[in-house]
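As you look at this complex, bear in mind that one protein chain is not there, while each of the others sits in place.
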Amino acid sequence: MQRQDLRTWLLLVPAGAWFLCMLILPLIVVFVFAFGERGAAGGYVPAFTFENFANLGARWTAFKNTLILAPLGTLACLLIAYPLAYFLALRASARWRTLLLILVIVPFWTSILIRSYAWIYLLGGQGIPSLLNALGFGNPRLINTPFAVLIGIVYGYLPLMVFPIYVALERLDKRLLEASSDLGSPPWRSFLQVTLPLSMPGVATGSMLVFILLMGEFLIPAMLGGGKVFFIGNALVDLFLQSRNWPFGAAVAVALVVVMLVTVAAYLRFTRRWAGGRDDVSLM
Amino acid sequence: MTDRKDFLTREKFMQELWRYKKGSVTRRHFLGVTGLGLASSVLGSAVPGLRSAAYAQGSIGDRVVVASWPNYHDPANFDAFTAETGAAVDLNVFGSNEEMLAKQQAGGSGWDVFVPTNYTITTYVEQDLIEPIDLSKLPNYDAASFDARFADAGTVNGVVYAVPRNWGTTGFVVNTSMLGDLPKPSSWKEFWDMTRAEFSGRTMVHDYQLTTIGNALKYFGYSFNSIDPAELAEAEKLLLDAKPHLFAINSDYQPSMRSTDAWMSIAWTGDGIQLHRDMPEIDYVLGKEGGELWSDFFAIPKGAPHREAAYALLNYLLNPEVNAKEVAFHGYPVADARVNAILPPEMLNDPIMYPAAELLSPLEFGAAVTLTDPNRAELMARFKSA
Partner (left out) sequence: MRIYAFAVYLFLYIPIGVIALFSFNAGRHASQFQGFSVQWYGKALSNPFVVDAFKTSLTVALSSAVLATLFGTMAAMALQSVKGRLRIAFDALIYIAVMVPGIVIGIATLIALVTLFDWLNPVLAAVWPLADGAPKLSLGYGSLIAAHGLFSMALVIIIVRARMAGMDRSLVEASADLGATPWGTFRQVTLPQIFPGILAGFLLAFTFSFDDFIIAFFVAGSQTTLPVYVFSSIRRGVTPEINAIGTMVLAVSLLLLVTAQAILQRGRQAG
């Protein structure tokens, strides 16, 4: 027993030390810095003040944008991904399935930067708007709008949503669907009563993944929002890499983490009720 | 080289050197006449691996990392430098001096050369982020040939920390073909008013507190450099009011102006020249209330990893002949009389490069305090995240 304890400890030490040194300590530093003051030329000067937290309202729009566009982006991903995952899992022929699945991930392997850059061109005046103009739909401005950011989000994160849903649908016992249709229920009812509830763990996992990543998003709004659609991530980068206000940046970071913990905890409670008390479904 | 001395007297050499320094003959002529060119080409080809006599004293390494501004360097000159010295140039561009400073404060930039603007240099010195320039390594730099107005800011407490690159103005570019019946704007008042009316959704401002806040201050006739809280509050109101009407907040507005996604933008001299050159309908305007007059400098950050290459690059770019090629590419004026002497006259007469005196006189140099003033920094950050 003694030896086994020692072995367990030895196995845990590297991971534990890594978590403590690179995660917990830096987060504590951020928390401490959030009470400090900005240096004369920027940076951090030790102090104890609540001013940075009191000033959080100055970033309300960024919080609002994030709290609207992150769930909206997650929802958009879900709505587009679900039918595709359904098609792949239940309708596509087995011969093509692997290839089609691979084709969903492949875009994920070009850097998100380059993929977003492609959208700058596509959504810019000489891209889709000029096409729409030629077709007589007017000349809408797409780039540097929340809509452009939403497109970038869906484009960037769609594969992350497709996969968990696909896995859930694939595992689904097809005999249940047959039974349902044998009992005379129309396809839409089978879908609502059998397929959808059974695929919920996948939906929960995919949504969680996409939502977590979106809450800290910086690149997509930076590239497709033209500095006009700010997420908290953009406000944070701005505070550290432009206005050099580390303490206020630290306070914004603390607020972001708190907001995330609260929303994720609420979400977990919500989905756990769905998934019947299993706690491992929401992550992975 | 020794036998050449026979027919090139000392007087003749000095005379040629003087002519060259004045700029009335090219470097090639100078090197040809004095035989230095022959010597350097012989030496260069005789020593394998060292492609130029000027760098024969020691290897400068194979790279140099530069932090500078968008549309500010002729890639051909970097390529030529690489061909001559073997050191490849990595160019990083930034949208504001604040961003450059932040990057250096946040633990190691890895840059060898950076290009700060006049008003930032004292802060870099105070923050111990900049190295004094070893002028003995810059034989192409001739302090006497530079206009002091655009060179002085590089010297702090009698120590040279930076040598002049270019100077210029901050005005705005406007695509006149989009004006319709409107008269061409000539003031910051019109700039901001049009932004919020006819040009709604088509105007860009810099992602840069100095110029964006400064030119919003000009709308009210305040100093470009004001840090007065009441005046800044008015500027903020204007900026927030204009924000929904902006196309973007970005210091590299050329792509959007070229694609005509944007019709008007706060702009620097050289971008005005480059845009006007390719699209004559785009005009560069200096707001008649004033605005910014600036000069940029070459400097070497503390702890530059490739210092020798940095000096080699600076020396190369300070060569009047190379510098003239740079000017021909980017359209920013230089304060170096040697360069002006070899620039084509049509450039020297270009009203965008050298605005009329009455337009220049109300312009202000950026003030050091704007870089460190917490209110201006926070105002800009608030404006962007609004």
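Chains: A and B, in written order; residue numbering restarts at 1 for each.
Definition applied: a residue touches a chain if its C-beta (ideal position, glycine included) is under 8 Å from a C-beta of that chain, and two chains touch if they have at least 3 such contacts.
Everything numeric in this text was worked out from a predicted model, so none of it was measured.
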- From the list B:A106, B:I227, B:A341 or B:A368, which touches the chain that is not on show? B:A106
- Note on the structure: Of the candidates A:F35, A:F63, A:Y166 or A:F240, the residue in contact with the absent chain is A:F240
- Query: In the complete assembly, which of A:L78, A:I143, A:L158 or A:V229 touches the absent chain?
  - Reply: A:L158
- In the full complex, which residues of subunit A touch the absent chain? 4, 7-9, 11-12, 14-16, 18-19, 21-27, 29-30, 33, 44, 80, 83-84, 86-88, 91-92, 98, 100, 102-104, 106-107, 109-115, 117-119, 121-122, 124, 126, 155, 158, 212-213, 215-216, 218-219, 223, 233, 236-237, 240, 246, 249-250, 253, 256-257, 260-261, 264, 280, 283-284
- Residue list for subunit B contacting the dropped chain reads 62-63, 70-71, 88, 90-95, 106-110, 252, 254-255, 259, 303, 305
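As a convention for this text, only the chains that are shown with their structure count from here on.
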- Contact set on subunit B toward subunit A in their complex: 96, 98-99, 101-103, 105-106, 123, 126-127, 201, 207, 209, 243, 246-250, 256, 259-261, 371-372, 374, 377-378, 380-382, 384-386
- Note on the structure: Touching subunit B in the complex, subunit A uses residues 38, 40-43, 58-59, 61-62, 124-126, 141, 143-144, 226-228, 230, 234-235, 238-245, 248
